[in-house]
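As you look at this complex, bear in mind that one protein chain is not there, while each of the others sits in place.
Take a look at subunit A:
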């Protein structure tokens, strides 16, 4: 057994421009780092177990999921109306509301706001939308210093890695990995991997930035149309510090995060943290309704492909996602592969259905990184039909000619073989010929990857078909 201390943390998928991401290659490297893989699987499975325990404490859990799903469906059906209602109410509260059609426009709007305030340093809490828009890279090119204030996100920033999970961005790292990163970047004690020490180092080094920052940024978990408020849920309080300490607060949020009324918020707050971490509620659930005294608050409402998804009946339910990460925690493939293997902002089951919507060719392999077991659909607090959408993506990819050559050839051959009883029978004749044909035929692959780590099933003397023919022929009215 390799010691966790000695095993290097495996890096994520290799990104080569627009070429299809090879998720499996990266997953295999993650699995090969056996100590990391085991720790990753266990950590996330523990979250899944905690989630189950919380679920069993709420008798109306399934009704709550139904309700959340219905609220989201309704909101999506009247999305434009609720967004306009939000804009009206937020503006009346003294908030500046901006609309961005894509990542580039969103980044530009934020750049412009910062320039107007001559802001050179920005503290930001975790935002998946920020990752989606490559906001940090954009601002850094603009000469703005950006500091992540969420512990996991800060670790990932210092290590020049993307978050590997929407809720626990550094879950693939051991504390020794973190200690090595902090030693290199924050001048932490060499070899000290005590978690309290490491958290303290991050806090001590980040606080001065927060106190002196020109601007603060947060994402938004929910937008309440009725009040024009932005709701942010965190466990570290870092969003509150980022939002309240500097005079300028910028929120960047996807348009699908809107809900109609305050009363609906309760439904989602009950579901979010229970699904994500198995805790009843996040430590901080903050409700930003307007700018602080003498300050300014801006909300950037970002589309970035969401309207396109909204118009697509099959993939529209993906917009219900509240980014709890429960589907990742339960996904047996994700737990073995590590989130960075997906090579996309969103990993795991939700990533499999969102990513190809952003770039079908680049993410064409992702919908195959699933056994279609359906566990993700069951844990989803807003009842997104995840495994059905994964299934649907495969059909879409086939129609768009985005299947690999080997898949296309094998499926065409199999389709012809199974459609012809005579050809099929010839292919699995009994006796010697079966030994020759079976491994190839049964595992659908000339490379015979089945046998690499598993024993190949032994070949019986005769097929069921020939046994039946011998033993039942007289009784049977054969359809020949």
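By our rule, a contact is a pair of C-beta atoms (placed from the backbone, for glycine too) under 8 Å apart; a residue touches a chain by one contact, two chains touch by 3 or more; residues count from 1.
Following the convention adopted for this analysis, contacts and distances are computed from a predicted model.
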Can you pick, from "dihydrouracil dehydrogenase (NAD(+))", "(Fe-S)-binding protein", "Sugar ABC transporter permease" or "Transcriptional regulatory protein DegU", the UniProt protein name of the chain not displayed? "(Fe-S)-binding protein"
In the whole complex, of A:103, A:345, A:369 or A:384, the residue touching the missing chain would be A:369
Among A:120, A:361 or A:412, the residue in touch with the chain that has been omitted: A:412
So one chain is hidden, and I want to know which residue out of A:39, A:55 or A:114 touches that hidden chain in the complete assembly. A:55
Write the list of subunit A residues that the hidden chain touches. 24, 27-28, 31, 37, 41, 45, 52, 55-56, 58-59, 61-62, 330, 332-333, 336-337, 367-375, 377-379, 391, 393-399, 403, 407-408, 411-412, 414-421, 424, 428, 434, 438, 441-445, 449-450, 452-457, 459-460, 462-465, 467-469, 472, 476, 478-480
